[in-house]
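Worksheet: one structure, shown below.
For this depiction, one protein chain was excluded, whereas all remaining protein chains were kept in their positions.
Chains: A, B and C, in written order; residue numbering restarts at 1 for each.
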Amino acid sequence: MNGDMSGGAGLHHVGDGGMTRRAGLQPGHAYMRYHPKWYRRRMSVWWWLQKGSYAQFVLRELTSVAVAFFAFIFLWQVWALGQGPQAYAHVVARLGTPLAVVLSVVGFVLVLYHTVTWFNLAPAAMVVRVSGRRVPGWMVAAANYAAWVLLSAVVAWFFLGANQ
Amino acid sequence: MSLRYPLRDFHMDIFSCDVLVVGGGGAGLRAAIAAADAQPTLKIGVVSKVYPMRSHTVSAEGGAAAVIKTGDSLDEHAYDTISGGDWLSDQDAVEVFVREAPTEMLQMEHWGCPWNREPDGHVAVRPFGGMKVQRTWFAADKTGFHMLHTLFQTSLKYEQIQRFDEYFVTTLLVDEGRCEGVVAIELATGRVVAIAAKAVILCTGGCGKVFPFTTNASIKNGDGMALAYRAGVPLKDMEFVQYHPTGLPFTGILITEAARAEGGWMLNKDGYRYLQDYDLGKPEPKPVLRSMELGPRDRLSQAFVKEQEKGRTFEGPYGHYVHLDVRHLGQKLIDKKLPFVRELCLKYVNLDPVREMIPVRPVVHYMMGGVHTDINGATSLSGLYAAGEVACVSINGANRLGSNSLTELLVFGARAGRAAAAFTAEAPDASSSVATQAHDEEAHLERRFRQRDSVRSGETERIATLRTEMQGVMEQSAGIYRSAPTLEQGAAQLQSLQERLTRVGVDDRSYTFNTEITSLLELSYMLDLAEGIVHAALARTESRGSHQRTDHPDRDDQRFLAHSMVHRTSSGQPRIEYSPVTITRWPPGKRVYGR
Amino acid sequence: MNERLTPFLWLLFSAGGTVAALLFPVHVFLVALAFPLGALPAPSYEALHGLVQHPLVRIYIFVLISLPLFHWAHRFRYTLYDGLQLYHLTNLIAVLCYGAALAGTAATAYVLLTLTR
Partner (left out) sequence: MASTITLAVTRYRPEEEAEPTVETYTVPFRKDWVVLDALNHIKDHQDGTLSYRWSCRMGVCGSCGMMVNGSPKLTCAAFLSDYAPGPVRVEPLQFFPIVRDLIVDIGEFLHKLKKVKPWIVRAEEQPLSEGEYLQTPDEVDAYKAFSMCINCMLCYSACPIVGLESHFTGPAAIALAQRYNLDSRDQGASGRVEILSDHEGMWGCTFVGDCSRVCPKNVDPAAAIQQYKLTTAVDTLKSWLLPRGSR
């Protein structure tokens, strides 16, 4: 019964149902009266450079490379702790080479970028309610930053106080 | 598969359905759903020149009236409506309207409309102009938007409702006194199709665009009114044109009546609440129902003209204006109940109503008149129905009350949907002449728009020139105040515009989304209706509601407690007749506000 | 990718992102910059070795390393997929990314469990 009207089985939208069917012609075909000839632009592989916000997005995603890099640095260091003082000293020395320092500086900036973007976007995903009312996004973000400062201080205290 | 009727040397697509709704706005979607609910086996088509969510219902702001609170009564709603309409409403229709309104509004609630609520979870109501009791349901000040999207999204679950989006209807298919469908242009391809149906429901809204300053969207060209009129169906009460007192100058953007209902003031250039000079009550700091700023729209718009005559209005680049002041309501209330007012002011006139006054002027808002229907939306043409602003039942009489139109499109959209569904049971299938008629219409369109010689012979005219002239004529002759000389002049000017219309040239010969052809068709629709309005206004030598004659300032119940009926004669000129108003329980009285 | 796994992988990504956001700046600053450059007094080998004896510290290190690896895997996967439009390699990319994170996690667990006293 639906088929009587739609021209395309099961399509609720008559005009478009027909259009989709007819627009299935190959690109570059000659125009035929009563048939649409849509123009579709293909997206460039460099789409993420075309707009500031897209570039920022890709940069944000690529901070994950820095995260993975440091995760392996940490693992390397912990492994060295298990291998004895010499192995550990070797790791520390390697981290001090100019190349490692440059990589670490760049990575550190990326990690900070990750932190800032993560905290700023977190309120969008997290709906926090206190007695039925939604907590405003900036308060959620502020709580994140407060936790960040606190946890950083705790970690620093463990590291810096480890010798005592 | 679409049925393809072999016709001479080419094929034409002919679709068929049981009930075809023309227009995908509030009334159209409500009608389609009602028909589907009434008889689930029916095939229902919705053909619209825009995607349904673009329909003009979306622009309605303030709310929708229905009795639900204790302390209110159906009779009070009926009385407010009838007195607001200056006793030109058919009272049997009003009684049906107020009775079915609460159910329809509850149905909207059940379908998910985000009504504003009381703290206990019940639906909240707000005051509105001309209403004695608070009974206006609202979804902030985007009520029409929420209702339209709720209806549209709900309609998606009905598999039997099939849409023809962006199809422009050019004519009704009529054979042996019965409407059997429509001919339409598929805009994306230029293909002309016939959609045969056992019953057709017109839900195309009003024709505000015949006037220059209007809250109406560009698509409000009275398509359905003209289609019916050309098919021989009379138009009723066309002289009654509602001016909304608070539109933004230039754009005509609507500042909702809710702004006044929440406590906004109308101030002239001396900062004076001038409505107190026009028998609308005394100014109070808080809004008083049926008083001052909460008077009916016709009276407020008329007061503006009087103020202008007294030289007490501001003069700006787009004509005279006064101020709407909501500053004293405070940011909190404005953001909660009038957020759209603030958004529109900030975005479109770069002022913040929290701190500044809003410039406003009366702008054309609503057609009380329309296709003559009975209480079920049936027209005088068998198989043709109408509902919503396109129709005139009439509940609105000589002046519609704010917040009755959204309710009207639900109540009468549903009634028309059910009536059309019932009609299909006894209606035979469309006759074989459908194909011939559709082919003739296609040939006609082709000749008119794409054969260079027929269009380009002699002098050509531009669509926009004619449209602008028509709008000017309408404001001059059929504005807030009218008189015989200006109306006669207007009628003559419109007739010459009709002649010039035949010389309008079309530059665009494309078959793909040709908006020049549709603009021209819309202009031709509007010119027919403009003539209907002017002739009906000329014939009614009295003043009633929104129809004010300076040469006949009083209401004349002896002669004009009657609906005007505009018939199209064979020459194309309108002929006016009258039919009686149905009075049940409320004999004509004096309209009293502010007391 | 198995559609049923996706919500789980996304949770790992989110958790890893949060861990990295909260803890990586301070760890990176101290371990990769301040200590190697001598800007701050580095803890001795013995002190750190003592610290990692505590089971809670080992769990902490496990979380610190493994979750951010899954965070990376998820993001890197989508970046390759959308950024370079490598749609035909979608499964391979997913296996390589999450596989690497899994391997890193296993290595971390092994190192932490076999850490000498």
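We adopt the following convention: a contact is a pair of C-beta atoms (placed from the backbone, for glycine too) under 8 Å apart; a residue touches a chain by one contact, two chains touch by 3 or more.
The model shown is predicted, which means the values in this text are computed figures rather than measured ones.
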Point to revise | Chains on display which the left-out chain touches in the complete complex | key: A, B, C
Revision key, fill the gap. Missing-chain contact, candidates B:Ser73, B:Ser218 or B:Thr502, resolves to B:Ser218
**Study point:** Touching residues (missing chain, whole complex) on chain C
**Key:** 1, 3-4, 6-8, 10-11, 14, 78, 82, 85
**Study point:** Absent chain, residues of chain B that touch it
**Key:** 50-51, 53-56, 58-59, 103, 106-107, 109-112, 114-123, 142, 145-146, 149, 153-154, 156-157, 165, 188, 217-219, 250-251, 253-254, 340, 343-344, 347-349, 462-464, 506-508, 510-516, 519
Check your understanding: Going by the touch rule given at the top, which residues of chain A touch the chain that is not shown?
Key -> 11-13, 15-16, 19-20, 23, 28, 31, 36-41, 43, 47-48, 51, 53-54, 57, 61, 121, 124-127, 132-134
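Convention: only the chains that are shown with their structure count from here on.
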Review point. How many angstrom between the C-alpha centroids of chain C and chain B?
Key: 63
Practice item. Report the inter-chain centroid distance for chain A and chain B in whole angstrom, where each centroid is the mean of the CA atoms. Key: 49
Study note, to complete from the structure: Between chain A and chain C, the Cα-mean centres are separated in Å by 15
Check your understanding: What does chain B use to touch chain A in their complex?
Key -> 1-3, 15-17, 43, 45, 156, 159-167, 186, 188-191, 511-512
Review point. In the complex of these two chains, what residues of chain A are touching chain B?
Key: 1-7, 12-16, 18-19, 33-37
Review point. Can you list the residues on chain C that touch chain A in the complex?
Key: 14, 16-18, 20-33, 35-37, 40-52, 61, 64-66, 68-69, 71-72, 74-76, 78-79, 83-85, 104, 107-108, 111-112, 114-116
